[in-house]
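With one protein chain held back, the other chains of the complex are shown just where they sit.
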Amino acid sequence: MSALLKSTKPECALNSGMPVVGYFCSFIPPELLMAGGLYPLRLNGLGVEDSSSGDAYLSHLTCSFARHITAAVLDGHYNYLAGQISINTCDHIRRANDVLVQKSDLGYHGFLSVPRSFRAGLFPWYLEELTRLKESLESYFQVRIIDQKLKQAIEQTNQARARIKTLDLLRRQDPPKLSGAEMLTVTVSARILPAEKFVAIADSLISALKDSEPITGIRGRLILTGGPLDDPRFITAIESQGAHIAGDLVCFGTRGLGMDIEPSDNPMESLARAYLYQTPCARMMSEFPRRFQALMELYRDCNARGIIFQRIKFCQLWSGDAHNLRHRFQENPVPFLVLDREYGTVSTGQIKTRVQAFLEKIGG
Amino acid sequence: MPILGKKRKQEWETVWKTLSDLKMLFAGDQEELALNALMQNIQNFIREQFQKADAGKPAIWYNIGYGPPLIYALGDVNNVPLAEMSALCSIIGDQADTEALIDASEAAGYSAECCSADKAGIGAVVKGLYPDPCCIVGINTPCDSQVAAFQAMAELRNKVPVFPIDVPPYDDDRTLKYIAGQLAEMIPFLEKNTGRKMDWDRLKEVCQTVNRTSEYLWQWMEWRSLSPTLQPSKLCAFTMVLVIALLGSPLGENIARGLAEDARKKAQEGAKYFDEKVRAIWYQDPVWWDIQLYDWMEAELGLVIPMDIFGFYASEAWIDIASKDSILFGLARLLVNCGPMSRQFRGTMKRYIGDFMYLHQRFQADCGIMAGHIACKHAWGGIGLFKEACKKAGIPLLIFEFDMFDSRILTRKELQFELKRFTNEIVIPQKARLARKS
Partner (left out) sequence: MACRARKKLRKGPQMSYFKSQQELEQVIGGFLRIFPKMEPLMREAIGHKKMALKLELSDPDLTAEIDFTRSPLEIRFKTKAEGAIALTTTADHFHRLLLGILPIGPGVNHKQILIRGSVANLMSGVALFYLAPTIYPFFLESIGRKDLILPGKRPPLHGEKILEDKMTKIVSPLAFLLGYALGLLKKHLAKNLDIVAALESMGKGLISATGQSLEESKS
C-alpha cells in the first residue's frame, strides 16, 4: 500500500524516460499513448493547495478540480509534461483546455470530442476521433502507433483491470480486507503508474492481503457514487465513522477504467467500444437509466444499506444526477446522502457529522 | 383571464392577461412596429399551443439550444421549449411566478447551480404547466446545464422516448455533417412518436420561412449598427426567443419583419428621445427580470446596447433547399452556428472572443458589459482570457455576477450602481481622452 501511495507522486512519471502526456478524462484510452511509447498520466490536482492561477482564468464560479489542475500546470507542478489531451467532458474541462492551450508551455495539445449518447449511430464519430488523436500523437511525437503495440498495451491494461477487480472483491467481501480509502488509492495509482508497474505492486498487495486480518467494527456498508474523486482522505473521513465503502462508481475509482477488451483484429475499434460503452458518467445525456441500473446492481451485489453521492461544487452534470436519483428514490426509497465538496480540501468535521447521522438513520 | 374560454393554471392566466394588457397598451402607439409585432405574435404562439393541447395534438419538449423547424415540418405538433415559462413569466408575466418556479424546481431537488432558465422550466414541469410530451429532444449546446436539464426532463417523464443530439465543439464541415446525420436519424424517431409523417415539401416551406426570417434579422442588425441606434435597447435580445420557439413559423417571420421595419423606420425618421453617450455590447444574458432597466440605462445614462449576444444572428443561417441533404446540413449549421450562445459557447473561447470583437467593431461600441449569469460556467470559465483580450484591445469591460431570471442574486439597485459607475467613471472619461488625442 505504501508503494501505491508513493505512486501518486509524480516521481514515477519523471523517472520513466518517456514523454509524459497528461489527460483529463476516462474516455481517453491510455492504451493509445502506451502503444506510442508515451507515458499516460491522468491529470489530477493532488497535493496542489493553491489554485490561484486557475481561479484567475477560470473564475471562482467553476469547478475546483479544473481550477486546481489548471493551476498545477501553469505553476509548474507538471513541468515534466510533454503535452495534454482534453475532451468535451464538461464546460469546466473545455475552458481549462482553452487556458492550457493559450497560456501553458506544453508542446502538445490534443482534443477528443466524445458523443453524449450510446446511440449506435454515434459510434463511428468516436472511432474517427480516436483515429485522429492517434494520428496527431504520431505526428507530434514522431512515433508509430501500430496494431501490434496496441494489442500489447491492451493486454497490459487488461491485466491491470484484472488486479483491480481482485482487489475490489477484497474490498467488497464481508468483512472486507481493504477499506474504501485504500481501494481509491489503488485505482488512482492505476491511472498514474505504468500498467506493468501497477500490476507488480498490485500482485504484492493481493498476496499480502491474503493473510491479513479483515476490517472489523463496520456500522454500515455503503456505496459511493458521483463525480471525480481522487483524494482518499475524503473516504477516510467517511469511513472514520464506521462506514465502509463497499463499492464505488466514481471517476478515479472503479468507474472509468474502460471495459475488458477481447483480443481482436481491429484493436482501435475494440478500444473505442471499451471506452465509449463503459459505465456512463453524468455527461452522457441519455444514459441515466443505465447509470442507475449499474448503481443499483452494485448496491445489491455489495449488500449495501445506503448510498453516498458526492460531487464537486458547481458541477451541473452531477448535480443533475442527484436530482434524478432523488426522483427515482421517491418510488423505491434507498437511503441516500448527498455531499457537496470543494476539490483540494476535505471538510472532515462536516463529513463526519453528516455520515454519523446517516449511519444512525440507516440503523448503523 | 381564461385562455380560449377555459380556466388554466394561474401562471398561464397571468401571462395571458398581462400579454393582453401589454398588447392593448402598445397598440395605442402605432409607431412601435416591433413591440406590436412581438406582442401579437407571441400571443398567437401561445394561443396555437393551447389550441393544439386542447385538441390532444402531440407535444415535443426540447431544451434551449434546439430549435423548432423540423417540428414545424411535422404539421400540427406542439413545440414546447423547456424554458418557455421562464421567459414568459419574467418578460410578460409576473416575475414572482418565475421565482416561484425556480424555487419549485429546487424544492424538487434540482440543483440551485443550474441555469435559472432551466430551473424555472423544470419548475414548470413539476407544476404541470406544459402539455405532456410524446417525446423529448435534447441537445448539449450551449452548456452543461442543458445536459442536466435534458436528463431531468427525461427522468420526470421517464416513460417517454428521448433523442439526444450530440454537438461537438468543433467548427468545420465534418462536424456539421455529423449533426446533419443525427437530424436525419431523428426524423423517424419523431415520426414514430408523433404519428406524423415528415413532409419534405412542408419542410422546404419551413426552411424558406427561416430564410426570409434570417434576411429580416440581418437587415435589423444593419439598422441597429448605425450610430445613434434609435431602436430601443430592450428589443435587442428577442432574437433568442424567436430562434428557440418560433424559427420556421410565420409568427417568427412576422416578429423579425417587425423588428427590421421598426429599426429602419426609426433610423430614417431620426427621432431621438435621449442623448446617446455610450454604446456597449452586452455580452451575456439580458436582464429578463427587468426589461425596463434598459429604458433607464438609455434615459439616465445615455447607455445604449446596439447589440447583445442574444440578439446577434450570424450570417451562416441560409438554408439551401435544393436537396434533403442540403436542407439537413443547413438546419444543422443553423442550429449550432447561428443559435445565440450555442454559436459562441459550444467551442473554444476563440469564437466567443472573436464574435465580441466583431460586434464591438461592427456596432461601433465603446465598451463591453459581461453580465455574468452565474450558471454560465462556459462563460465564467473563459473570463480570464476574455479580460485579457479586452485589455489588449483597449476595450473597457464591465463584469458582474447576476442571474437573468432571478432578481434575488443581484438587485436592480446594485445593477444600476455598477452600470452607472462604469459608464460615468470609466467609459465616458476614456471616450473623452481618446477624442482629445485624435
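All chains are identified by letter, namely A and B, in their written order; residue positions are counted from 1 within each chain.
In the analysis below, a contact is a pair of C-beta atoms (placed from the backbone, for glycine too) under 8 Å apart; a residue touches a chain by one contact, two chains touch by 3 or more.
Since this is a predicted model, take the numbers as computed values, not measurements.
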{"item": "Touch partners, limited to displayed chains, of the chain removed from view", "value": "B"}
{"item": "Chain not shown: contacting residue from B:D171, B:D295 or B:E418", "value": "B:D295"}
{"item": "Of B:E106, B:D132 or B:E222, the one touching the omitted chain in the full complex", "value": "B:E222"}
{"item": "Per the touch definition above, residue among B:E269, B:D320 or B:E425 touching the missing chain", "value": "B:E269"}
{"item": "Chain B, residues in touch with the chain not shown (by the definition above)", "value": "14, 17-18, 20-29, 31-32, 35, 90-97, 222-223, 226, 228, 230, 232, 267-274, 290-293, 295-296, 298-300, 412"}
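Operating definition for what follows: only the chains that are shown with their structure count from here on.
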{"item": "Whole-Å separation of chain centres (CA-atom averages), chain A against chain B", "value": "37"}
{"item": "Of all residues in chain B, those that touch chain A in their complex", "value": "108-111, 113-115, 138, 140, 143-145, 147-152, 154-156, 158, 162-164, 166, 168-170, 178, 181-182, 185, 345, 348-350, 372, 374-375, 377-378, 380-385, 401"}
{"item": "Touching residues on chain A, where the partner in the complex is chain B", "value": "56-59, 61-63, 66, 88, 90-92, 94-99, 101-102, 111, 113, 115-117, 119, 121-122, 125, 282-283, 285-286, 288-289, 313-317, 319-324, 326-328"}
